[in-house]
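Every protein chain except one is present and positioned as in the full complex.
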Amino acid sequence: MSSPLLEKIITESGQPVNLCYQCRKCSAGCPMVDEFDFPPNMVMRMIQLGLEGELLRSRAIWMCVSCETCGTRCPNQIRIAPVMDVLRAECLKQGIEPADPTTVALHTSFIESIRQFGRVHEATMLLKYKFKSKKFTDDLDVGLKLFLKGKIPIMPKKSRNLSKIKEIFTKAGF
Amino acid sequence: MDKKCDKKLGVFVCWCGSNIAGSVDVDKAVEEAGKLDGVVHAENYMYMCSDPGQQKVKDTIVEKGLDGVVVACCSPRMHENTFRKAAGSVGLNSYLLEIANIREHCSWVHQNNKPVATAKAVNIIKATLDKVKENLPLETLTIELTKRVCVVGGGIAGIMSALDLADAGYEVVIVEKEPVIGGHTAQVSSSFPYFQNISKLLGEKVKAVLEHPNIKVYVNSEVEVLDGYVGNFNVTIKTRPAFVDSAKCTSCGECLAACPVSLPDEFNRGLSRRGAIFIYNASAEARIPVLRQEDCRHFADFEQSQEEKCRACVQSCSENAIDLGALPGRSEEFVGAIVMATGYDLYSPANLPEYGGGTIPDVVDALAFERMLDPNGPTGGKVLCHSDGRIPKSVMFIQCAGSRDPERHKAYCSRACCMYTAKQARLYKRQVEDGTAFISYMDIRSDSRDFEEFVQVGMEQENLVYIRGRVAKVFEENGRLKVFTADTLTGRQITMDADLVVLAMAMEPKAGVRELAKKMNVTIDGDAFLSETHIKLYPVESSTKGVYLAGCGQAPKDITDTVSQALATAGKIQTMFSNETLIADPLIAEVKDDVCSGCGVCIEICPYGARVMNDFVRISEVNQAVCQGCGACIAACPNKACELINSTSRQFLRVIGDFTSKVKAVV
Partner (left out) sequence: MTAKIFSYYPGCTSHSTAIEYIEASLAVIEALGIELRELPDWCCCGAASAHNLSSSLALGLSSYNVAEAQKEGRDLVIPCAGCYGNLAQADYAMRHDAEVRRRLESEFEFSFKDEIRMLSLVDLLAAEELRGEIKALVKKPLDGLKVVCYYGCAIVRPGAVTGVDDCENPRRIDSLVADLGAEVIDWSCKVDCCGGDLGLTDAEKTAELVGRIVDYAEAAGADCLVTSCALCQANVDIRQSRMPILYFTELMAEAFEIGDRARWWKKHFNDPGKLF
């Protein structure tokens, strides 16, 4: 595989994507496959073929929940979850509009919370997510119940060494 | 039965264990056979082919003075020779013994019906006895043998075959169409599966041929006429005019520069250009230019006077080595055997216009790619786009280009392409590390030692991208090549970008092989590949005795298989040459001089060229050394002027009569 993206995938994910021979065991066991526009085996093939644009615009890369079922069963020991991580990062890096902005909104809100406190503060994180995803009404009942059950604390807890946390973010390019 | 037989005949019925005795009542068969006309002895035995069984036959022949024997057993293909030898050893002419096949033709096919099987066995024995009654005692024929060989084609097959024969002490003549020997192998950069420098290895073999005292090489030559038969061929060789005198030429190259003609160079597959006078293979040792008459202006300008005609090369030559008035040569060689090592051509990419073959400069065939990989080749060993000389960052190799396409091109698999494509792609990746090699394939056929491993390393370690599916179209768009193809593994249509497309074109028999095969009396198949006698058991023998096959002229194959076949051919010929004379079966056609009208139908029909007209007496004769006893002429003759010895029409009618008269149940 010689396109820049594909070499990047093999080096960064450490996964031998070139070995995939299309047995489709990954797709057969994937819990999310119905939500994918390209099943995991196809994603492997698209990487081999260098179909970069299509891949980075795909919904598949955002729908993978990293359950690692496929990677556990792959006869060529390709873990697809880390491959998906590299693809997602590349999508964002190239400024491509993610096919599932909601997921990105959640993850961005989540890591912003970590950057701020060193830990996640659910209340502010969820609020931020609602603003970003504009899904204000979804799961309001669930949120309220959680709050009433004492599962969403109002005050955030913080890590001690926040400057080190910020440094980790900076080093990762955030 | 018209008259009482005066011959003493013996019948020996074999049980073949239970193979025959299980379905045929062998005692009943002996009892019935004993009653038949002329039979003085009938017996059965468990294994007649065993030593004691054969001894029974021999003893009885002597004791009872038999003058005809029928052994009722398995197919004559198994033991006819065994029993004939046994009979011959006790003084009965071998041709008076016949086999009645009651196993393949009877017991095996009637396993559940003993009465019918037994009756049929008796009938077969009876019919065979009737044939034996009219058999003539015969002697084998002796044919003179010239222990010299003519090898047609100086590629790797011809070279390897010639060297083995010459080393065995036989004189060999090689007839090569091109100016140098070496064939397509000389165009190949390195071999699979070990990346060996094949042109260097070939160079050593070429040198050995040229220096061998037993080998004579005719270059720029072709077989014009072939006369004779096995052991006694007369080959007429026509050699193109030697316009350049190799004794005078200093290889200075002035003539090459002077020639006004510019044509694509065939040896470099069009990657470079040449004049009408040129050096065929720049890497070959012989660097004497060759002038190709059909390309030369001097010979083309019919209208011009002698003074006006182009003589640029002659004028440039300071050594006066070029003589445009040279004439073709003609030589005759007497040989006992011929090796047809005529080789292949690549099917022209122009046959695949949908791939841009012949129109897009960056769509090249596999041999052109080999020329790029050759350090002494037109690009100095660099893979480059032919159009503008840039380094291709992605190369699409298309396998089965013209092969495995029964409707439009060639139905067959060209066998070598899967492997040489893997090799080419791997060599490309070694040269252009950041390049991508795509390989379009239908199946990967890597079925020899270390072949599969070779492909696997390419896929797994060198990142060749194999795409299963057939390319639909290659076209140019904004200066790049676009390839429409399918990826059947995922069932998607895909469009790939490529800088260079390499077509693994089908191998086809060398142009002109049809005419040559006709001259040589060798049969060819529908694709014009030379046919062997039997794919399993006689793989290097052609349909004409004494003419052998080697290399891609017989079928597409790689260098490994070509050399194996070439050496097999040399071995076969040495076996033949190990005798002082040749022995031929006397069971051949015979002409009744008084009936033959000299119409010549038999000459037309004979597949072996064994029938020849004696123009003096206007009678068609049989060349005993060539006739195979097939019977085609007998069927064709309108006057019933020929007969097959010991299988005469009379004998056949009697046998048929035995089978068509009402079969009597004997049990």
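The chains carry the letters A and B, assigned in the order they are written, with residues numbered from 1 in each.
FYI, contacts are C-beta pairs under 8 Å (C-beta built on N, C-alpha and C of every residue); 3 or more make two chains touch, one makes a residue touch a chain.
Remember, predicted model here, so these are calculated numbers, not experimental data.
Partners of the chain left out, restricted to shown chains and counted across the full complex, are A. Summary of contacts with the chain left out: across A:Q22, A:N76, A:T108 or A:T124, the touching residue is A:T108. Interface residues of chain A facing the missing partner chain: 12-13, 31-32, 35, 65-69, 71-72, 79, 82, 85-86, 88-89, 92, 100, 102-104, 106-108, 110-111, 113-114, 118-120, 122, 129, 133, 138-139, 142, 145-146, 149-153, 157, 159-161, 164-165, 168-169, 171-174.
Rule of thumb we're sticking to: only the chains that are shown with their structure count from here on.
Our note on geometry: chain A versus chain B, Cα centroid distance of 63 Å, whole angstroms. Of all residues in chain A, those touching chain B in their complex are 1-3, 16, 18-19, 22, 41-42, 45, 48-51. On the side of chain B, the complex with chain A involves touching residues 393-394, 434-436, 438, 459-460, 463, 465, 467, 487, 489-490, 492, 494, 496.
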